[in-house]
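Read through the structure below, which is laid out as structure tokens, and then see the notes.
For this view, one protein chain was removed and the others were kept in their places.
Residue numbering begins at 1 within each chain, and the chains themselves are lettered A and B in the order written.
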């Protein structure tokens, strides 16, 4: 039986359960220095002066820099935006002239140990003249730098005749909805360890994640080096979720210091820094209107939103706002659509992507809208969705819209079928009856749902190199990265299935720029689709090469051979001669007769997979909640995540992604928020204030993974599974809480706090 | 997130500890007990004591014993000691029920009962217990022992009646009568978080069901936990029914002066008091 589709245990786990992982903080080099960042303590201020002299005077301090010392280094660039004119809003690696959020790097200290560096950082004198802090992205824009205001761009997209739709509508439903500021917050904070190897003239950066090749190229460019003289390495990564592995000021600072000071430089972010320095996400306010006919059929949607980007524009450019604009419509047929996304800076930590970026927000907004349409038209919440679904016969379904620079073409999906399956699995009707009974007895309970379309497998291309060595061991080198989601196992399974070896024989190397020239890292649920497809192709190609070579060795036609458990033999009957893949590899060693027939020696192939379009997995989530009238506490009593992933390479890992993603969604729905006071001082700077769910907050959770709509866009039919668990949690829980409160559309804000619930209960 | 430098002193006798405190308290030296509040504050550099007098090795401070109807809790008795009934009768059950709400299991292995009182966080559980049960604090310094009533001990937010050179060597809790019934209710955002509101009720009732003794306290809402005599008086002599319990809860909610989020905290107050009383009457 093929290992593709099997819930096998992971290759990654053995060192991790033994405490033998190599996370950033675990990496040490002899004679290393420790870097500590001095951060702005005001949200918005003129930076009058920075005096590092008192810090330099402390024993053990080797260097201390402020902006004046790093003037030659350009600000952090963008990697993902089509929008022009954003450059003036980039973040310098150390603040110049102004500080724009609490936590912005102002100076850096290099010392013999981490505690000493922190002692010295306390001594740096930073003279600030406070300016009014802008904290509301929906308020009129303010001044950015004297020459520009705080609205770098407005993301506009439109198709159809929106005005006509509103003129002809039987009903217009208008909502004002807000999503709170929260983020990935992985358990491992960031870290960066740079070392300059003068003997080889190579700059190394360790502790990296997500986008090694792009970061390598940019670090090289910003520091004026050849990319081939800079290498990034990925060890273990303690969770990514979108925020880790972007290029941050600290990455450049350690590199610069390693070059200038001639010693390895280590920086490990502490948790308080993490909560103010690493990308935030999600904060967005939508004023949305839908034009519908009397039956609840959507005629048009007009979506105006305000995206709170924080103090600077980081590597993603306007990407999250772009996705919010382009992917809002989800599974529904919408004849006319217009969006204006006001992309605005405020004096908070800069924001960027977090698991299901733009979609967690969009699903909350769209599904609140669908509930409101149902209420307005007096039809059932399920019926309004069924009525507006894009039908299975309409697939592939092209929207006259783009997102992430590619046209939105829903590749495959049977939304109505999944909804039916989920309703049955959840026991919607029985729960409805139960809810009615309990309400009659005075309880405050409700059901809710959120239907969604994810996106995954962003192109344009990905390559891998697959090699069998003389011992029969298989090595897969990929430019993809791992952030703990099981990349090694999944790619090994795909390679093993295509090649005909045991998956544990496949060693997967990722996130290293010294082993493969190109790579796209790990983001946007792209690895299984893109690298997985490339791996599949490579496996087939390598199998073909092995068979062709073995054919010569065994004097048998290649098409009569099969490969199983690393042995090539004739297909019919187990008997007869055979060769191992190791022997085949030896037969292709440089100089061998057989190798001379090929361009390159060795049992090795490189394979590339290209794709111009994304794949669109889809799902529905359902929640049953009970509200404690005395405290406003929302208890999720039961939850279902149903998700069609096209094909699951490893169902156990897919479920793991969904459950883990759900927990993060739950945080955003009920607990997590970066709060600020009126002067822009962050109030969520410890784990006692930034509330992530523990096991005690997790509800009974059911997961339904379906494979009804394999993607036609790749040879293995897969769609990414990384983000669907998170996508609709805000939507479904808001829907259920609203239902419990009488279905009056009171829930308009995430997270839903007990205080808000008590207010809505009117107690 | 490393603490600022400091000197660490680890006395082994009470006299030595008192002498060290007398010497270093004027320089902002501090007692280190369980460290579960002080060390995080130091890691965050909110606290920067240049000297720590670590009392964990001081002989005799780990005593937890009942003497003459009083449970005496030494300075390094950990929260975890109360997870199993540490005193006979309802007091042991009460302490065990409350202890489960304090932080998380590993933190309970280090954090101390007395440290919690000294830290005087308004949302901490033990100070509420001490206030409701009229604990007596035994402070020690070179000047000798000083006994302080619970009502006079916690003066406000993170503020106690202890002098800087005083060590809280023990807390005394009177045992509860065998017929005493208690109720404890707490609201927090997540498992193990500090309370947003909590109430502790201890009632005794006569054969006719009338309340003969009522103790009712609120924590997490005001700067310090305290009893509510007016509500206690409403209960005393009455047979508590749903209406009376609601009235008592209402009275506490009205009398309370929340530090923040006034309306919300009053609503929570009413709920926790009501539920604590219901438990105590069950």
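In the analysis below, a contact is a pair of C-beta atoms (placed from the backbone, for glycine too) under 8 Å apart; a residue touches a chain by one contact, two chains touch by 3 or more.
Everything that follows uses one rule, which is that contacts and distances are computed from a predicted model.
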{"item": "Per UniProt, the name of the complex member that is left out, chosen from \"Amino acid ABC transporter permease\", \"Paraquat-inducible protein A\", \"(2Fe-2S)-binding protein\" or \"Anti-sigma-W factor RsiW\"", "value": "\"(2Fe-2S)-binding protein\""}
{"item": "Residue among A:5, A:21 or A:54 that touches the chain left out of view", "value": "A:21"}
{"item": "Option touching the unshown chain, where A:663, A:704, A:741 or A:758 are the choices", "value": "A:663"}
{"item": "Residue among A:100, A:216, A:236 or A:385 touching the omitted chain", "value": "A:236"}
{"item": "Residues from chain A at the interface with the omitted partner, ascending", "value": "9-10, 12-14, 16-21, 23, 25-26, 115, 184-189, 236-241, 270-271, 483-486, 652-653, 655-656, 659-664, 686-688, 692, 694-696, 698, 701, 725"}
{"item": "Residues of chain B in contact with the chain not shown", "value": "1-8, 10, 35-36, 39-40, 42-44, 52, 54, 56, 80, 100, 104-107, 109-110, 190-192"}
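Keep in mind that, in the parts below, only the chains that are shown with their structure count from here on.
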{"item": "Where chain A and chain B are represented by their mean Cα positions, the distance between them in whole Å", "value": "44"}
{"item": "For the chain A and chain B complex, residues of the former touching the latter", "value": "114-115, 118-119, 122, 270-272, 630-633, 671, 686, 688, 691, 693-697, 754-755, 758, 763"}
{"item": "Chain A contact footprint on chain B (complex, rising order)", "value": "1-5, 44-45, 187, 189-194, 261, 264, 267-268, 270-271, 274-275"}
